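Missing here: one protein chain of the complex. Every other protein chain is in place.
Going by the order they are written in, the chains are A and B; count residues from 1 in each one.
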Amino acid sequence: MLTSICAVIGFPLLGATINGLFGWKIKRKAHWVAVPAIALSAIFALRLFSQVLAGHTFVGDLYPWLVIGKLHVPIGFQLDQLSVFMITTVTFVATWIHIYSIGYMDHEPPMGYARYFCYLNMFVTFMLVLCLANNYVLMFVGWEGVGLCSYLLIGYWYEKASAANAGMKAFVVNRIGDFGFMIGLFLIYKFVGSLQFNDVFAHAHEITPAMATIITLLLFTGATGKSAQIPLYVWLPDAMEGPTPVSSLIHAATMVTAGVYMVSRSHALFNLAPLSMEVVATVGAATAFFAATMALVNNDLKRVLAYSTVSQLGYMFIGVGVGVYAAGIFHLMTHAFFKGLMFLTAGSVMHALHGELDMQKMGGLLKKMPITAITFIVGATAIAGIPPLAGFWSKDEILAGAFVHGHKVIWFVGTFTAFLTAFYMFRLIFLTFFGEPRDEHIHEIAHESPPVMTIPLIVLAIGSALVGFAAILPHGGVAGFLNHVLASGHHVAEAAEEGGGVEHMLMIISVIAGFAGVGLAASMYLKGVPNPKTLGSTFKPIYTLLYHKYYVDELYFFLFVNPLVGGSRQVLWKFVDVVLIDGTVNGVAKVCGWIGSGLRYIQTGVIAHYAIGILGGAVILYWLRLLFG
Amino acid sequence: MNWANLFFDLFAVIVVILSVITITRRNAVHSAIALMMAFVGLAAIYVILGAELLAAIQVLVYAGGVMALMLFVIMSVKSDEQNQVKQTHAQTLIAAFVGVLFVVEIGVTVWMGFLYKNTGALAKSQLAAMGNTEALGTVLFTKFLFPFEVASVLLLAAMVGAIVLAKYKLER
Partner (left out) sequence: MTTVLPVPNLAAIGPEILVTVLACGLLLVDLFIPKDRKRAVGILALAGTVVTALFTMRYWNYSATTFSGMFVVDNFAVIFKEVFLFATAITILISLRYLEIEKVSLGEYYALMLFCTLGMMVMVSAADLVVIYIGLETMALSVYVLSGFMRFNVKSSEAALKYFLVGVFISGILLYGIALTYGVVGSTNLNAIAETIKLKGLKDNPVLMIAMFLLAAGFGLEIAMAPFHFWAPDVYEGSPTPVTAFISVAPKAAAFAALIRVFVVGIGLMAPHWQVLLWVIAALTMTIGNVTAALQSNVKRMLAYSSIAHAGYMLLGILAANTTGLAGVAFYFFAYAFMNMGAFGVIILLRREGIVGDEVDDFKGLAHTNPMAALLMVVFLLSLTGIPPTAGFIGKFLLFSAAIKAGFYWLVVIAVLNSVVSLFYYFRIAQAMYMGEAPDSSIPRPQGAPSLTVAIAIVGILTLFFGIYPHHLVELAKASVTTFIPFL
C-alpha cells in the first residue's frame, strides 16, 4: 500500500517537476504532462479507496526524517477512512479542474501556461501530503506547501497589482494562523513527547484539560487562517484575483478545507477540550451567518461564491465543533463537488464574457450557454439544500448534529443561514441566467464554452447531484465509514437514533428554509414581488430612492444590509478587516518602521557610537541580570 | 600593604593618566609620546610583577620599535598643522558615563570577589615559578607550543594583509 500511496503523491510531484524544469521547452503542451499525472494519481487514490473499503488501513513510514532524542518524525503516511476519503475527493475534483484549465487558460502565453500547470500539480502534491501525513510535522509541510502554491497562484497574474497584493495578503494572513499552529505543535511535543498522530492520540489523556484547551485553541487558530474563518477570513475574497480554476480547486474544494480536516484529525485532542469545541462551533456558526449576509449584496459573481465558501466552511466547523466530525467531513466532500462546480461555471461565464464579473450586466445567459447555466443550477440547488441533491444530506447531518447535541442556537443560526444561502444563490442564478439581458454588448459576445470545459462541468454536476446518497448507503453510509476513525461519532449516532422523530422534523424545517430562500429570490427577481410599488407607498421616502433599475438590490439593502450586513460590515469589515487584519499586516510594517527608525539613530555609522553601544549594552545586560537573575 | 603593591598602584595610575592623555591630545605627536610613556609605565608594572623579560621586550618592541615607527609615519606623512585632530565628539559625555559605569561595575565586583578570598594567590604562585627568561622560554615551547605556532601564522596573515591593502597598484 505504501507503493500506491507514493504513487498517489509521486505522480503530481513528477508532473510539477517536469513542468517546472522543462516548462520553457514544453510550453503549450504542459497539460499533456499535468493532466495524466493527476489522473493517474486519482486512479491510484480510487484503488486505495477500494482497499480501505475492504477494511485494509495502513500506517507506516517511508523513511525517518527527523530523529533526534526521543523525537521521531518520519516521512510517513497514514491511510485510513478519513485520509482516503480526503485524497479521493481531492484527486477526483482536481483531475476535472485540471482538464477544465486546458480550456480556460488557452489565452495564456506559453511560458505562463507551463508555469500554471506546474503550480497546480505542486499544489495537489502538497495537499495530498497534508492529507496522508501520519504526523503533525509532515502535515505542517503540506500545510505550508499548499499555502505557498496558493500564494503563487493567486498572484499568477502578477502584472495586476491587486493580484500580487491579494497573494501577499493570503500568505501573510495564513502565516498569522500558522503561528498558532506551530506553537500548538511544540506544546504537543512538550506534553506528549511525540508528534505522530497515533502516539499523540493514544496519550492524549495525559494532557491536562487546561493544556488541551490551549493546544486545541492554538491549532484552531491555524485552522481559521487556512479555512478562512472569523477573524482571519479576509484573504479569501481577495484571493479571487487568481485564475478561476484556482479559485475552484484551492479556494473552494481543497485547500481551504484543510483546517476542517486538521481539526477532525485531531479530534482526540478536541474531545478533551469542551471549551475549544464550543469555540469552534461558535466561530463556525458566526462565520457561516455573517459571510452569508455579505454574499447577499455583492454583485461580483466570484465574490458571492467566495463569501459563500466562507459561509459553507463555517458549516463544516459547526459540524466538527459540535462533535459530528463525520458530518463535517461529509459536507467538506459534497462542498468540494458543488462549490468546485459553481466556480468552474462562473469561470465559464467569465471566459465567455471576457472577464466580466458584474452580475448586474448579465442576464438571460441561459439560452446562450445552456450547459453552463444548467450545471450551475444543479450546483446551486445542491448548496441550497434541496433534496435529494448533495448539499441537503450533508448540511442536514450537521444541523441535526448541532440540534441533538443541544446547540439549539447554533442550529437556528445554521438553518437561517441555509435560507440566506438559498436566497443569494438563486438571486445569482436569476440575475445571471434569467430575465432580460441588461447589457446588449455582453450578451452579444456570450457563447458556450468548448467541450474541454463543459465536460468537467457535467461530470461535477452529476457528482453534486448524486454524492449525497452516500449518506444512506448501507453500514451507516459516509458517517459509518468515517466513524471508524472519528470514533466519537458513535455516540452521535446513538443520540440521533434516540431522537429519530426530531431528526425528521429538523430535516423538514431545513428543506422549508431552502425552498423559502429559493422562492423569495424567484419572486423578487423574476416577478418583482414584493412589489416595489406597494413597498414604495409604505416607505415613501425610500420609494423614490428605489424606483430605479436596481430597485430590488436597493430594497434589500435596506431590509437586510443595514440591520444585518451593515452590522456585520461595521463590525467585521470595518473593525476586523480594516483595523485588525490590515492593521496587523500594515501594522507590522509600521511598527517595524517606528522601532527601526529608532534603531536607525543608533546605527549611525560612527564607530565611536558603536563602541559605546557595545559597552553600554554589556553594562545594561549585567545590571539586568542583577535585577532579574 | 608592601612597597611592591604601592608601586604597582602608583604605576597603574600613571599608565591610566597617560592613556587618557593619549586619547585627548589634539596633536598626534603628543598623543604618540604619551602612549610611549604609557608603554614604559606598563614595563615598570611587569618588573614589579616579576616578569623582567616581558618588561624588557615591552620597552624594546613597543616603546622602542613600534612607537618610533609610528612617530616616523606621523611626522613624514603630514605637516604639523595637519596633525591637529579633534579626538572627541558629541558622545563624550555618554561615553564617559558608560565607561565609568563599566569601570565601577567591574571594579566593585573584582573588589568584592578578591577581597578576603585570596583567589589571586593561585595565579601569583604560578607567576613566581616562571618569572624568568628560561621559564618563559620553556613554557612557550612546551605548554604553549601550539598557540605560539598559530601566532606565527597570524603574523604572516597580518603581513600579507598589510601588503595587499597598501602596496598593490590596481589597474582600474
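In the analysis below, contacts are C-beta pairs under 8 Å (C-beta built on N, C-alpha and C of every residue); 3 or more make two chains touch, one makes a residue touch a chain.
Model, not experiment: these values are computed from the prediction.
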For the chain that is not shown, enumerate the shown chains it touches in the whole assembly. A, B
Residue among A:A7, A:I43, A:V59 or A:L148 touching the omitted chain: A:L148
In the full complex, which of A:L46, A:A164 or A:L275 touches the chain missing from this view? A:A164
Sole residue of A:K27, A:R175 or A:R438 that reaches the chain not shown, by the stated touch rule: A:R175
Note that subunit B touches the absent chain at residues 105-106, 109-110, 112-114, 119-120, 122-123, 126, 134, 138, 141-147, 150-151, 153-154, 156-158, 160-165, 168, 170-172
In the full complex, subunit A touches the hidden chain through residues 20, 24, 63-69, 71, 75, 137, 140-141, 144-145, 148, 152, 155, 158-159, 164, 167-168, 171-172, 175-176, 178-179, 182-183, 186-187, 189-190, 588-589, 591-593, 595-597, 599-600, 602-603, 605, 607, 609-611, 613-614, 616-618, 620-622, 624-625, 628-629
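The rule we apply is simple: only the chains that are shown with their structure count from here on.
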Between the Cα centroids of subunit A and subunit B the separation in whole angstrom comes to 69
Hey, which residues of subunit A end up touching subunit B in the complex? 606, 608-609, 611-612, 615-616, 618-619, 622-623
Listed in rising order, the residues of subunit B that touch subunit A in the complex are 89, 91, 94-95, 98-99, 101-102, 105
